[in-house]
Every structure is written in C-alpha cells, then in structure tokens.
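All protein chains but one are shown at their positions in the complex.
Chain IDs A, B and C follow the sequence of writing; residue 1 opens each chain.
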Amino acid sequence: MAIVLGDGQYGKAEVRLLRVNRGASRESTSGENTSDDEIRDLNVTVTLRGDFGACYTEGDNSVVLTTDAQKNTVFAFADHYGVSEIEEFALRLARHFVTATESTRVARVRIEQYPWDRVAGHSFARSGSYVRTTTVTCSDASEWVVSGLTGLTLLNTTGSEFRAFLRDEYTTLAETSDRILATDVVARWRYQGAPGSWAGGESWDLAFEGIREQLVTAFAETYSYSLQHTLFAMGRAALEKHPEVAEIRLTLPNKHHFEQGSHDVYFAADRPYGLIEGTVTHDDAAPAGQAW
Amino acid sequence: MAIVLGDGQYGKAEVRLLRVNRGASRESTSGENTSDDEIRDLNVTVTLRGDFGACYTEGDNSVVLTTDAQKNTVFAFADHYGVSEIEEFALRLARHFVTATESTRVARVRIEQYPWDRVAGHSFARSGSYVRTTTVTCSDASEWVVSGLTGLTLLNTTGSEFRAFLRDEYTTLAETSDRILATDVVARWRYQGAPGSWAGGESWDLAFEGIREQLVTAFAETYSYSLQHTLFAMGRAALEKHPEVAEIRLTLPNKHHFEQGSHDVYFAADRPYGLIEGTVTHDDAAPAGQAW
Amino acid sequence: MAIVLGDGQYGKAEVRLLRVNRGASRESTSGENTSDDEIRDLNVTVTLRGDFGACYTEGDNSVVLTTDAQKNTVFAFADHYGVSEIEEFALRLARHFVTATESTRVARVRIEQYPWDRVAGHSFARSGSYVRTTTVTCSDASEWVVSGLTGLTLLNTTGSEFRAFLRDEYTTLAETSDRILATDVVARWRYQGAPGSWAGGESWDLAFEGIREQLVTAFAETYSYSLQHTLFAMGRAALEKHPEVAEIRLTLPNKHHFEQGSHDVYFAADRPYGLIEGTVTHDDAAPAGQAW
Partner (left out) sequence: MAIVLGDGQYGKAEVRLLRVNRGASRESTSGENTSDDEIRDLNVTVTLRGDFGACYTEGDNSVVLTTDAQKNTVFAFADHYGVSEIEEFALRLARHFVTATESTRVARVRIEQYPWDRVAGHSFARSGSYVRTTTVTCSDASEWVVSGLTGLTLLNTTGSEFRAFLRDEYTTLAETSDRILATDVVARWRYQGAPGSWAGGESWDLAFEGIREQLVTAFAETYSYSLQHTLFAMGRAALEKHPEVAEIRLTLPNKHHFEQGSHDVYFAADRPYGLIEGTVTHDDAAPAGQAW
C-alpha cells in the first residue's frame, strides 16, 4: 500500500496574445483596401504530459521545460509563423512541444479566440457574441482537434413547450405550451482528419462558421419539446452538414424566464438553472482517443 | 456632538426583466414581416431618497415602500405600458415612485439594456458588444436623464503614439511612436431636455445610436498622442453632432499591450492599467443638479 | 453513418440552500450554550444519467423528472432530514434520485459548502478562506464519494527554489534559490468506503478537517524545489494520515510574484500562470469506477 504518483500534467495557462497581421500599407503607399490590418486576440494554454515523475517525487527539475519557456514559445511562434486559424497555430505549438523535450509524451494546446468587428482599416470593436475555442492534442503518433465555442446566448420568444413530463411527489411545475427558451451554448466538436482530407476541402475557419451557423439556425427553427430535444436537433444539424465532424458535445444551461402575471413579461432568473448536456455522434465515428 | 443620520437612500437593485413585444402574427395569419417579436432585456435598479429617517433611527416602517413592491411595480409597468426606449420606461417609473408615497422626495431609476441581434422572426442571439445604460432622476420639480454605455471595447493597431512626456526619477518608460491603443469605453452623457424639444426632433434611441457612432468613429479616426487626447476627441465629436447633450463623461482604461520582441506580437496585460477619466461639456450647459 | 445520440446527462445546477439547525432556545427558556443555531450554506447541483434518449431524439418527456422537481426535492430533503455533513446529504439525495424514476441509472449530487464563523449565538460571518466540496455518485449497484476544497490560497515567503531546470532555445528564466511560492489549492480526494468502515471510525467532517490540515501543513513545511514537488508532498501527507482516501487530485496554479528590484517587493501577476496538476494515490487503491 505504497503512496505513489498517478496521472499529472503541467503547463502555462492563459497566455494573452494579440497578433497583428499588418496590411500592405506599411510597405506600400497605395492605400488600397488590402492595406487593412487584421488581428488575432487569443488566450493560449499549454499543457504537457509525460515522464515528469522525478520532478514531483524527487524535486528533479532536469526534465522540466519551464512554463516560462512555454509562454516564450507561444509569443515566438506567433511572430515567426504568424497566426491565422487557431487550429493551425495550436497544432504547430503542440507538435513542437511534443518533440521539444524527451520527457513530453503528449502536448495539449487550448486556445480561446475573441472575435472583433472591423470599425475602420486599423480599428476594431470587440464582438462579445461568442468565444471561439480549440483544444489540440498531439502525441508522437497521433493528433486530435476539438473545436467549439462558448458564450453564445440564444433565445426564442415562442415555439417552445414543455409538457407531458413525468410527475413524482415533488413535482409541482405547471405544463406550458408556449414559453421562453434561452441558453448559453457551449459546444465542442471533434474533427476527423484535417481540412485537406475533407470532402468539401474546407478550411478550419469555414468549418467553424458553418457549424456555428447550423447550431444557431437549428435552435431558431426547431419547435422545441424540451431543451434536450433542441440540443439533439442542434447537434444533428451540425453533423448533417459537416461530415468532417465525428461528434459534437453540447452543454446548454436552461436560462429560466418566469412569467410575471403576463405572457409578455418575464423575470430572468440567475440560479438555479437546468443544465442539459448531450453528445451527438456519427455511429461509425473513429474512437476519440485522447481528444477530450 | 450628537450622532445623527446623514444622507441615505434605499431601493431594489438588479431586477432582471425580459419584455417581449409580440408581433402581429399571434393575432393574424398573414405571416408578414410585421409579425416579428421584439425583446427588451433589462436590469432595473430603483433608488428612493426622502423622509425615511424614522425607519433608520426608530425602526418605524410606516414610511417605507418595500423594495419588494418596487420590484412588483417594475414588472407591472412593463406589462401595462410596455417597454420601448429605456429612458421613457425609467422616466415613467421614476415619476411614479416620486409621487407614489409622501415620504419619497427623489426617485432614481437606473437601467442596463443588453442588446440582442435577430436571428429569425422569434429568435435572438445576445450581442455582447456593449451594454446601453440610463440613469433617470426625478424630484417633484425636475427630472434629469443621463444615458450611456459600458463594455464597448475598442482597439487601434496603429495611429497612436506616446512621446515627449514628463520624466521624473521614477520614469523608465520608453517613448513610442506607434503603439496599440485599446480601451473599454464607459460613457455617460447628460441630456438637456427631452426628444420633443431637440432641434432634430430625435428619439432617445436615435440619439443613443448617433452618440455611440460618434464615439467609435472618433476613436478610430483620431491620430492619438495619448489616451487623454483621444478621450477629448471622442467627447467633442459626440457633442458637436448632438447639441442635446450637455456634457459627457468618459472613463477609459488603458488596456496595455506590450510588444514581445516584435512589432506585431503583444502581451495583453490585465493589471495594472492606466485609467483615464474626463468630462467634455458645452461651456454654457445648464447646471447638472441631481443628474449624477 | 447514421447520426445518433451519445452520452448525455441533465439536472438542476446551483440550488442555493441555507439550512438553519435551530438550537434549543426556541423551545426552552434556559438560554444555555446549547441554544446556539447552526447553519449550512450550500450550493447543490443534481445530475442524472439514464435512459433519456427519447426525450432528446423524440421530444418524449414522459421519462423526464423535471429539474424543477429535483430542486424541490433538495429543499424538501433539507427540511425532512436536516443537513449535517454534506456527504451524507448528497448520498441521501443521490440514492433517492437513482431509485425515484425507472429511467435514471446514475445520479450525481455535487455540493459546495460555504463556511461561516460564529459571531454570537445566532450571528455568523462568512469565512472566505475556502469552499468545501463533495461529489457523490450513485448507481443501483455502487456509490462513490469524492470530496475536496477550492479557493484555499496559500503563500510561503521563503523555502522555495526553482533551479537546475531543463533549458531549450526559448528558455530565458533565471534560476532562483529563494522565491515566493503561492497557489490557490483545488483538491479532490476519493474515499474508500464510508466513515463506519474506516480504521479510525472518523466522520466525514473529521476526515475533511484532517485532510485540509495535512494539505496546509505540508505546503508550509515542505522545502520546495518546484510547485510539482510541493504538490506531491501535499498529496502524500494527506494519504499517509488518511488511509480512507484512495487517491487525491490536486490542481495548483502557480501564482507568480515577480521581484521589483528588491527581494521584499513583488508584483503579483494575474496571467499567465503556471498550472500544475497531479494525482497521488495508494498503489493498491480500488478502481475509481464512475467516481470522477
């Protein structure tokens, strides 16, 4: 009954990085549209797993790539290679970390990207409508890409009922044939393969936009018998249009809106809230491995 | 040297209210555009000042309108009168409270409105790009409207320098002729009069949109010598186009972005941050009274 | 390549419950010490897994115990049975839910408990020094208890070095033989069996207090070669004194404090931060099953 080290991992969390992709105007004097800058506003987290036991148990740091160096690498790669699609950037970083030191067996890079809207050629306003995410995991032999979004808040003013549910002795909820349905979408989907291998030859960016659109549209267009029912419709819609997605996991809080004596006036409650989670998958999807 | 009660106020804070303004489709079968629903998503805070001393010092509640009743009033008014412009809704509530009880001398209603984008006829996605605010104050004799916004995050990738500043023994900052300029705008402006009395005959909504546009445009188009310099340009632009605004107060954190060995890669720092505040005013603006 | 439902679960999150355990004074007139009230301030989350597929895919709610009823059950059980140790309360709830409906196969109840300090017999001040947690999972056949804490912030002013680490081309960090070590402890440990079966016959409360004490003491007394090294020392200390713990998982952010030209003055940085995670386990611990 010895006491031993089990699973572990370590890394640098929340490296807040802004990458400016300068337009041509700095080099030219043309002043054309192509001179617009673009920005990538990221929050990057690196996590390493491997043969780090001696560090934990013996205080032997000789196998430890410092988290400070990991941070430096994120900034250096953003400079050397630029940042375009976050999946590509995360892959580049994760592949580097898994080969950079002997001790690292698996490297995971998680990125949150905050979208901005262009106001003028070099000016931007942050869009708070959602955050795009990716989690890339690389071992020596394999790599996995799970992308998604958080903070997408959706609401239907009608087209949602909740009836004919099971009743036990603690059930007091009234049935409703027309309620507000509102949620903050957290979605994560696992890709099979990479853009080059996909039927449509899409890019990571196009896939993201397409899947986001499917989720929003399915939420809006599904006549809802429950938030669970809407969840499945959203996931199915995404998979139908995007065969490159093996599975999608959705976490949907039920943001309750309680009628205040009128069908048009609601109290938007904070807590408690229903929390609905579910996975929609192709039945022949490849195993997830270490993707999640 | 007696111990006495000084200024005080009380009320109900953060009543989270959703008002659905139903389109015609519920009553008709036409299915036209006019059938779209609209929503108002509000956070309402009521504050009362007046002759409430006996409650504090004697425990005499006979002069106290309960905060629960204040909350009920917010929901009831949203039902009876609907919610269109938040300034109008706040005025209606504040006027009610200042007359509802003898003890209330001044009523203030503060509203935050969360904007949503339409996805489909009855479906919406919350836009996180800013929060619209108003603070309305009514006494028996006067009323004041201060509107504004928070959470508007802006960034310029160029067109900002910071040089030729004062140097003391603790100054180590290098001058820069080209830096990232980024801030989270908090703006509040005091109106003179109400829409009917304005030259342009505008509505509260149009005034808000116009001022917001001026702030964004001035931020984008001003070649900046400092964030203070940009602040004044933003305020001036708003007042130039909107004579109905007596004064505008801006609070602009300087969201520092530090170069990481490259002019294109930045670390977006959290704390500390510069904090720049300023007022831009018409020199003949009417006194502010109890507006703020 | 059909699209099908995968894993899912649903429930009610963050039921904020205060339970007052009244002292005797209400029934007696003695006014003795035993008349003191006690309080339990909880945040309860219920999650159910089972045969709910028809709800997701068909909109069939007949198998769904509403999350509203789950909330009602939490309050009703707090009344009927009282709340003493959170593990017991969570077990009672989870056992109920797993048997209450045919469709539920596994019920999980997670509780956060906010500690309060007594100020006087019926008066309390909330202690913000940590939050106690438990996650209890029950199936028809088995049950698992994982308890822990969050928000415990610890700091050593000396006794911490970080040297002799691996260096790659991106490593610029200087070695240090005396630094600030600070972290926010998140700990979760899995119990084997229940209090009655433990060697020491301890209660859940005593076990919690003992383990917390071990974590704090080991943090303070370990001369640290790295936060990983301190993590293992903390976990080992807990397991050595508490054989009822099968394994403990620790998540320790490295709250960086950067010297400001002096060994006594530090900038406490927000982001990025190191993030160190690890498990310490008995090598013959029973399998974890669905505990986590």
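Worth a mention:
Please note the rule applied: a residue touches a chain if its C-beta (ideal position, glycine included) is under 8 Å from a C-beta of that chain, and two chains touch if they have at least 3 such contacts.
Keep in mind that what you see is a predicted model, and the values were worked out from it rather than measured.
The chain not displayed here makes contact, within the full complex, with A, B, C. Note on the undisplayed chain: of the listed residues B:193, B:261, B:274 or B:289, the one touching it is B:274. When the full complex is taken into account, the listed residue touching the unshown chain is B:71, out of B:71, B:126, B:212 or B:257.
The omitted chain makes contact with chain A at the following residues, 270-271.
If you put the missing chain back, the residues of chain C touching it would be 15-22, 26, 37, 39, 41, 75-76, 78-79, 116-117, 119-120, 122-129, 151-159, 180, 216-217, 219-221, 257, 260-270.
The omitted chain makes contact with chain B at the following residues, 1-16, 45, 47, 52, 55-73, 76, 100-101, 103, 162-168, 170-173, 224-226, 228-229, 231-232, 235-236, 239-240, 243, 247, 253-254, 271-284.
Operating definition for what follows: only the chains that are shown with their structure count from here on.
If you sketch which chains touch which, every chain touches every other chain without exception.
With centres set at the average Cα position, the gap from chain A to chain C is 26 Å.
Averaged C-alpha coordinates put the centre of chain A at 32 Å from the centre of chain B.
Averaged C-alpha coordinates give centres for chain B and chain C that are 40 Å from one another.
Along chain C, residues 271 each make contact with two or more other chains.
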